[in-house]
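The excerpt is restricted to a subset of chains, each kept in its original location.
Labels A and B are assigned to the chains in the order they are written; within every chain, residues are numbered from 1.
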Amino acid sequence: MTYIRNAWYVSAWAHDIAPERPVGVQILSEPILIWRNAAGDLAAFEDRCVHRLAPLSLGRCEGDRLRCMYHGWLYDRTGRVVAIPGQGQISESARVRTYPVVERHGCVWVWMGDAAAADEGLIPPVVGLDNPDYILGHGHLDFAAQALLVNDNLLDLSHVRFLHAKSAPLSEAWAQERPRFTARERSVHTEWWIRGESPKPGELGDTYTRSDFYVPGVLLVTDRGYPRGTADKLNGQEPNLERPPFNLFCHLVSPMTDRATRYFYCVGSHRDYGDHAVRARDNLMGITERAFAEDKKMIEAQQHNIDITPGWRFMPATADRGVILFNRLVEKLAREEIALLSPASPTISAHR
Amino acid sequence: MTYIRNAWYVSAWAHDIAPERPVGVQILSEPILIWRNAAGDLAAFEDRCVHRLAPLSLGRCEGDRLRCMYHGWLYDRTGRVVAIPGQGQISESARVRTYPVVERHGCVWVWMGDAAAADEGLIPPVVGLDNPDYILGHGHLDFAAQALLVNDNLLDLSHVRFLHAKSAPLSEAWAQERPRFTARERSVHTEWWIRGESPKPGELGDTYTRSDFYVPGVLLVTDRGYPRGTADKLNGQEPNLERPPFNLFCHLVSPMTDRATRYFYCVGSHRDYGDHAVRARDNLMGITERAFAEDKKMIEAQQHNIDITPGWRFMPATADRGVILFNRLVEKLAREEIALLSPASPTISAHR
């Protein structure tokens, strides 16, 4: 599996990182410490003390500094060791790697690549727990599987009819609609109509769904309801999107290691829908928890089959369109990253 | 350890495979799906969908077909994909491997090698749960060890006096008798007299025991009782075998992976012995369960010692006669299989 590094990865819900309570996480197999000083400012460090690799996440905040609680080495917020008990001189190389870190949409985002390239504009424009306009539930779960399999699951929703046949029953209408996929600069955009089905259970209507899956693995899906017949009247084109979404799903996939993935999610509805919004949130949370248990079982079994199958490969299919576009995009971005790191070599220049 | 592929392996008790309830097993490290259609006909498939390696054992039977419940690909009973939701054309290569599968002796047998060579005549002639003439108990347990160690355990019953000294106490008579081993085409046959000991606990007599250990790992043992002195009168030769066995043990060893083995067993007695048969069955089940727990502990410890001992080897002994004959037979059959797969190369022919 290819991972891009020049991207923002979700490491935690923002509200789970309290001031002066360091938390250790793992992203792309790297141990990372997320912490806030008393003022609430975030920092992200390599989670291993330069002295003897003790995790700094077992450390203690002291004002604006962080102390390793094995032998007491003290770090400032740039990752530099500024005090060692019983020692005067401190080597310049006594520092841990720091990562660009940003709080947005109720999440803590960490940039895993070249710090100089970190651009907050690349944080996906999702709707998160800090958005007062939505009534949202949230949770997270871990998969014993690589992130690729979780991403692929989210990029090919044709599985809902089968894997979630009982937990998230869908009409025949849903099955017959074909999404339109568009590859964008850092995402795959998808939209489709479901004729004769309202986002509100038990109501007639048409539903227009938009989904954006951003690198490295962030999905925003919105459903809007329209009067029955709108899809046909518009000939399947985009409707007026002025009204807020009725259902909203935000899924954030974070690769911990090559065999472990953390999955954050929030789901709910817009406040404009009043009591309906609360019911929609509760309904979606119930569906999500049942459906994710099914996804987890299937994806971990898939990973197991991959692990015991030398030379394994997948067989492409029409319904994989989104999967293919997204993985192609990841490959392209990964190649560009590598090109940035390896300038044209002098040898090659000399031949010109 | 050498495994032969052109052989029937026990995958399950037949009664554990209900119609339209697919079951996933593992044999020789391969994930295998065993399923019956509504009519009860068996099929055995590679247990990973060609699309994205999801296990078909999480799938759903639909009449004579099986649907992968991840994205809904539909397989016919030959392992071919016959429908993909939302897709017209289906590649000829969209098929999973199938295995020859037969129900016999109350077991489901799977042929792991060349399908063209599958011969039902090679299913060992054991007595199983479908035999109305016997009163049998049955069970299975898993060992965290390679099948070789379980086979060896069954092929050298000299261990019973030591490992099972308390769970299956044997007389001194038992210890002094030496079995006669004979290598046959696909099995090792063993027979021996125990003088002064009846198969019926507390009774005087001689016991004549026959054991056949068939490739890949199937053991049938029968005990018959005779009046005290019969063994000597016959000078240790085979007695009249017309009366049915008093005790019967059927052990079926199935290698799941190189470090995991499933062990099926049934034990009991012939109905002709009336109430004695029921008591014998209950007695043998009790002994078996205690003794197998001892075997499991020993064999898993042996496997652990093998794993931590580079260049480990065993030291042959007189009592290993059956082990040696059987392993030699397996090596020979394995060589023959390989020879069948690799015809004399043109280069070599040219030299003639």
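We take it that contacts are C-beta pairs under 8 Å (C-beta built on N, C-alpha and C of every residue); 3 or more make two chains touch, one makes a residue touch a chain.
All figures in this text were calculated on a predicted structure; none of them were measured in a lab.
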| item | value |
| --- | --- |
| Homomeric complex, total chain copies (2 given) | 3 |
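The definition used in the following text is that only the chains that are shown with their structure count from here on.
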| item | value |
| --- | --- |
| Rotation angle superposing chain A onto its copy chain B by C-alpha atoms, nearest 5 degrees | 120 |
| Geometric centre distance via CA averages, chain B-chain A, whole Å | 48 |
| Footprint of chain B on chain A - complex, ascending | 152, 156, 158-159, 161-163, 165, 175, 178, 297-298, 301-302, 305-306, 308-309, 312, 314-315, 317-319 |
| Contact set on chain B toward chain A in their complex | 29, 31, 47-48, 50-55, 58, 67-72, 84-87, 91, 93-94 |
